[in-house]
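Excluded from the complex is one protein chain; the other protein chains are retained at their positions.
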Amino acid sequence: MKTSRAEQAINYVILILATLFAVFPIITIALTALGPQLGVVEPGPHWHNVVDAWQQGRFGESLWRSLVVAAVVVPTALILSTLAGYAFGTMRFRGSEVLFYLFLFGLMVPAEAIIVPLFYDLRTLNLTDTLVAVAMPQVAQSIAFGTYWMRTQFRALPPNLVEAAAIDGCGSFSTLRRILVPPLRPALATVGVLMFMWTWNEFLIPLVMSPTGQWRTAPLGLSLFKGQYTADGALMAAAGLIIAAPIVVMFLILQRYFINGMLEGAAKE
Amino acid sequence: MRRRRLIATGIASALALGALAACAPGDSGGAQPTNGPASSGEVTTDIASLGDVELTVWDQEVRGSQNDALESLNKAFQDKYPNVTIKRVKQSNDDLQQQLQLALSGDDVPDVAQVNNARGDMGQYVAAGQLVDLEPYAKAYGWSDRFSDSVLAKVRYSSDGKTFGEGNLYGLPQTGEIVGLFYSKSKLEALGAELPATWTDYFAILDKAKAAGEQPMVLGNIEKWPAFHVFGPLQANYVPADDIVKLGMGNAGADWMAQGNVDAMTQFAKWGTEGYFGSSPNGTDYDPAWAEFGKGTGVFLPAGSWVGADLEAIMGDDLGFMAPPAGLDGQLATTGGTGIPFAIPAKAKNPDVAAAYLDFITTDEAMKIIADNGGFPVNNAAELAPASGVNKEIYEAFDKVSNEGTLLPYLDYATPSFADTAGQGFQEALGGQRSPEEVLQAFQDDYGRFVGE
Partner (left out) sequence: MTKQGRERPSAVVRGRMTPYLYLLPALLVYGTFLLFPVVRTAQFSLYDWSGFGPATFVGLDNYAGLVGDRRFADAIGHSLYLIIFYSLIPLAAGLVLAAILRRGQVKGMGFFRVLIFMPQVIALVVVAVAWRQIYTPGGTLNQILGWFGIDSDRGWLGEPDTALSAVGVIGFWVQFGLVMLLLLAGMGRIPNELYEAARLDGANPVAEFFAVTLPAVRGEIATALVLTIIAALKTFDLVYMTTSGGPGSATTVPSYEVYNRAFQLKQVGSASAVAIVLTLIVFTINVFVSRIGEERRALR
């Protein structure tokens, strides 16, 4: 594929402008993070802010907890929504539309609304302050989107894939596993990154569901820099960077799947 | 299509039935008004005899001096009582108050928690029977000798939560707060102005500053609550202190539409619309605003004692603090009072140890530790005042106002919704979106509805 010089130039200009727009608030954050803490007058950059934020925010423990929560939420939600999306995307059955809208409905519910009943009901079951209380509501939220997304992806696959599998004598599960999942790897990677990100940044659920702080995840550490009246912006920004770093790494690792993988899948067909 | 709808209706009604069968909200774990273990008179102050205890403390003292002071007090408490282990959970005040609302009704509550004294928080928990009445402990430990009556009034409610300012004791504060005027000495000097002795003087200096091209005052009000600390002291110039106390504590007998309040709000709105706080107080953040003041923007910063230590680190000797000039009745009156009090939830597992902890963190020694760490102790301010610096002026102002004048309550104490109503109203007055009368009418509606009940 070739593109003309002029077009190339325009493309780069657009991309660079978009990138600058995306990045400049982040640079603001980075500059704030390296700026002086409240009451500090020496000129920066203050690299030790990151160390201070790490210690005061107790990120050693909370990042680990975040990782555990994400390790439960993302794979569980991915598997369950792939199974559900497979049914919605490739099978005909009674009530499929109603059930599908029932899942779609979950996307619409504001978390602020369900958090109160969820807390009381889980407390009645003695589940607050457990991994279940922090992770499962997030699995449910991720399933709502994941099912919706995977249904679209299964539908966009060429229908002859399933027919070919039938001719080869595959059962429904081996069709899913051997024939359909490989070309959907990029789509799975995309939704996996999104689920990871949402879980990682989730604030309200871990806060409310873990009153004694046993399952406080990393973003709650930001709260430790906010006093009743005053907050330390530099430490908060430094903490923000610490919290964001694992997602960036995750994204960098998975990003090669996004396009290259897709082309492979399409070419094999 | 029709069949689908049927199925949908079927599912919906099945779910609804399931829900109705479940218990109504508030029943499960809802604490009935309880008198707490204290009312039976069996309080003990002999902590060492209680065996191994884990004391859970939820606080919001996350920043600097207060955190340091509490850490060292916690350590000293555990040294004194080796059988007690403190489990401290700290978080921002917003997060803490939100969590308390849900957690206090359960069985798994902390032994000690910082509960905001406002009617919307402490008042409602008292009414629901979720906090221990501390009176028996106050007698056992002699807290009424240690604290002044005016300080304790801010943590007193009637046991039904209806009256605020009298009744039983439900919390114990550790720190003091006073709202006043920070100023830059060099800027005042450059303007050829003395410290204002009256509000008229103060207004004149502001005009002079404005004419000289200086920003007269600094306010960052994007968060909505900072304006309370500007309006509160100003109000005292137009309204008798007694009326402000009634309005602020949500007790009957005052009127937001009274002429004094109209004059105060008119002056406040004028400051906002005519640029006395710079171009856009509603579009400016609180923290950067006072940091900017530290770097040389503005002559006065109307704000609370809590920014003193941080500002002094930036400004050094140039920083000064004064209580606002005397109010309408010739007495000093300004917003202030206590830091967020420590309370004991009704279902706390170790109320006796919790009370001993409250006692321990408010002793004279504790006050000294707070002062040494650069904080602002609620008791003994006069004796503990440092020899120089802005904290000396803050301590003295607090001592003077609380002994000779009136520490006015924060206006958001008044009703459960007043923080919301007034936060919105102050912004609208500052931005000129609504007239002072319209804003005050909203205040009066809120207050009137509450005291009318």
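Each chain carries a letter (A and B) given by its place in the written order, and its residues are counted from 1.
Following the convention adopted for this analysis, a residue touches a chain if its C-beta (ideal position, glycine included) is under 8 Å from a C-beta of that chain, and two chains touch if they have at least 3 such contacts.
Keep in mind that this is a model prediction, so the values were computed, not measured.
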Of B:Gln130, B:Asn379 or B:Gln444, the residue in touch with the unshown chain: B:Gln130
Contact with the hidden chain (one of A:Val40, A:Leu102, A:Leu131 or A:Val181): A:Leu102
Touching residues on chain B - with respect to the absent chain: 15-16, 18-20, 22, 24-27, 30-31, 97-98, 101-102, 104-105, 120, 124-125, 127-130, 221-224, 278-285, 288, 292, 416-417, 419-420, 423-425, 427-428, 430-431, 433-434
Where the missing chain touches chain A, by residue: 1-3, 7-8, 11-12, 14-15, 18-19, 21-26, 28-29, 32, 76, 80-81, 83-84, 86-88, 90-93, 96, 99, 101-110, 112-114, 116-118, 121, 136-137, 139-141, 143-145, 147-149, 152, 155-156, 162-163, 165-166, 170-172, 175, 186-187, 190, 194, 197, 201, 203, 219, 222, 233, 236-237, 239-241, 243-244, 247-248, 251-252, 255-256, 258-259, 261-263, 265-267
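Throughout what follows, only the chains that are shown with their structure count from here on.
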Distance between the centres, which are taken as Cα means, of chain B and chain A, whole angstrom: 38
Chain B partner contacts - residues on chain A that touch it in the complex: 38-41, 95, 97-98, 101-102, 116-117, 119-120, 123-124, 128-129, 207-208, 211-213, 220, 223-233
Chain A-touching residues of chain B, taken from the complex the two chains share: 4, 7-8, 11, 25, 28-29, 56, 60-64, 66, 87, 89-95, 98-99, 102-103, 106, 108, 110, 286-288, 290-291, 304, 306-307, 309-310, 313-314, 339-340
